[in-house]
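Heads up, one of the protein chains got dropped from this complex, but the rest are sitting where they should.
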Amino acid sequence: MNRIAPLTKLMATLALSLWALLLASLTGLGILLLVQLLLLLVTGTLKKTSTALRGLSLVALSLVGLQYLLGSTLEESINSGLRMLDMATAFIWLLATARPQDLSSALVQQCRVAPEYAFMFTTALRFIPDFFAESQAVQEAQACRGYSTRGNRLKALLAYLAVVKPLVLKAVNRSETMAMSMEMRGFGGNGPRSFSTSVALVNRDYAVLAALTSVTVGLVLLKLKFF
Amino acid sequence: MPAITFQDFSYQYPSGQAALENIELQIPEGSFTVVAGPSGAGKTTLCLAIAGVVPHYHGGRVAGRVTVAGLDTRIAGLAQMAERVGTVMEDYESQLVCLTVEEDVAFGLENRGMASKDIMIRVKEVLQLTGLEGRGKLEVSALSGGQKQRLAIAGVLAVQPAVLVLDEATSALDPEGAADIYRLLYQLNRQQGMTVVVVEHDLAKVLPYADQFLLLQDGKLAEAGKPAMVLTQMRQHRVFTEALPPLWRLKLGLEESGCGPLGDWRDESDAVAELTGRITGREMGVKESA
Partner (left out) sequence: MLDLQRICFGYSNNIMLLKELNLHISAGEFIVVAGRNGSGKTTLTKLMMGLLKPTTGHVLFEGEDVTGQGADRMARHVGYVFQNPDRQMFRDTVGQEVAYGPEQLGFETAATAAAVEEALRLTDLTDLAGVYPRTLSKGRKQRVAIASALAMKPRLLILDEPTSGQDAGQREQLLSVMTRLNRQGMTIMLVTHDMEILTRYASRVLVVGDAGLAFDGMVETLFNGDYPLAQWGLSEPAIVKISRGLSALGVATVFAAEELQKNIQPLLRKGDGHEPHSTAH
């Protein structure tokens, strides 16, 4: 299941979210959650995602409580909590099994998104760890000059300027150099671009897509019949 | 045929700061050229002018012309220039744009539309050349400064450009690591005829490989020619003498005190061989390099 193409994973996530919207009963939503958890277990991603899932469960629980307090029935409240959990679990699975660069690659190759936009996404991801490392380095440099986060909150916040300023200046500088460097490495040329990672769909993917479609159609039909 | 020609080239940054003035220069195809000079002399601007980034990216005022591998940099687009010139920037960390080592090396190749199975082969080759084998799957952010510098070099070598420009490309490496990289560049220069242009503060590191030195001062080309000639001129004209490698301080010092002339030493073994010969009275000196 982990070996299906990123596009299929993306479709599956969308389909799972759609199902969560289509299903209205406690049983339906409950079964969907169980199926998804089973999917996580089978694909060996349950352990990796357990922290995120636990956090989400807490959010869902408080959502249920809040709705109930605001006057919804208990069933309605539980339903919306479950629905939110269903949809979020699908995305967690996607993020846990598909690499962001593959997703952006799929968007470019199969959804015809312009590479500039897709690359904006991956370079942004590359920025994050760099930003944390840089922030750490700046804090260290200032600590050697007596910068301290000890003391009260307001003081700490003001003191933080000593870190934020060099950090922001560096980030601006870096994004400019990065953009320039991408062009210097041939990005944005007229010729066709190739991709070293293959995100093409194979038979396995078509099978999954067919299954997803039939379940979706089934659910839609079911929904229509009930109204 | 020159790979790079500067014809009366001048450049002013949009801020009005003059960076290069009336540069007249030829860099022969297949040569190994070293750009020296104090910081702020225009070395980095010279590198960017070869890559076409100056004036394409920065704007500013230009006079004269730079031609690289037959392309006029004022006319050719940056992507077109990128097919001929590979550049490793001083700020090598910002040059890395992908999440993993492998992807970053592949980036330039993908931009050129190379088939994916060829990319895989090339990536592996280049990682091995640059001492990064086995690290392909690592995240770029997990690399040390020296490894990032190697990766920036790998990404540029992968596309096998006709001209390779490196702006202080070994600043984060230990002496052994730096020597490895320069040996590799020299090998590519000799075997594949790649034209190499490097900016390096420590001239001793590149002396064994260089066949041309350029000395920039205040945006002007102060000296250009064979390393031996430029080093001698630096000493005689008292320009930027603090950059003279110890090897050449010894040689020029000996010559000035009447013990010369001595050969154009490229490394310590040249010096030892010639001095031993002279002291023991046997002729074992190095030939004057052609």
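Per-chain residue numbering starts at 1, and chain names A and B are given in the order in which the chains are listed.
Note that in this section a residue touches a chain if its C-beta (ideal position, glycine included) is under 8 Å from a C-beta of that chain, and two chains touch if they have at least 3 such contacts.
On a predicted model such as this, the values are computed, not experimentally measured, just so you know.
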| remark: Of B:19, B:140 or B:172, the residue that touches the missing chain is B:172
| request: Return the single residue from A:165, A:204 or A:223 that touches the missing chain. | output: A:165
| query | Taking the entire complex into account, which one of B:2, B:77, B:146 or B:225 touches the absent chain? | reply | B:146
| request: Out of A:144, A:158 or A:224, point to the residue that touches the absent chain in the complete complex. | output: A:144
| task | Give the residue, chosen from B:128, B:192, B:236 or B:276, that touches the chain omitted from the document. | result | B:276
| task | Extract the touching residues of subunit B with respect to the undisplayed chain. | result | 37-40, 90, 144-146, 168, 171-179, 201-202, 204, 240, 242-243, 245-247, 249-250, 253-254, 257-261, 268-269, 271-272, 275-276, 278-283
| note | Listed in rising order, the subunit A residues that touch the chain left out are 134, 137-138, 140-148, 150, 161-162, 165-166, 169-170
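As a working rule, only the chains that are shown with their structure count from here on.
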| field | Cα-centroid distance, subunit A relative to subunit B, in whole angstrom | value | 43
| For the complex, which residues does subunit A have touching subunit B? | 99-101, 119, 122-123, 125-126, 129-130, 133, 173-174, 177-178, 180-198
| message | Show me the residue ranges of subunit B that touch subunit A in the complex, using the header's touch definition. | response | 51, 53, 57, 77-83, 87, 89, 91, 93-100, 102-103, 106-116, 119-120, 123, 139-141, 155-156, 159
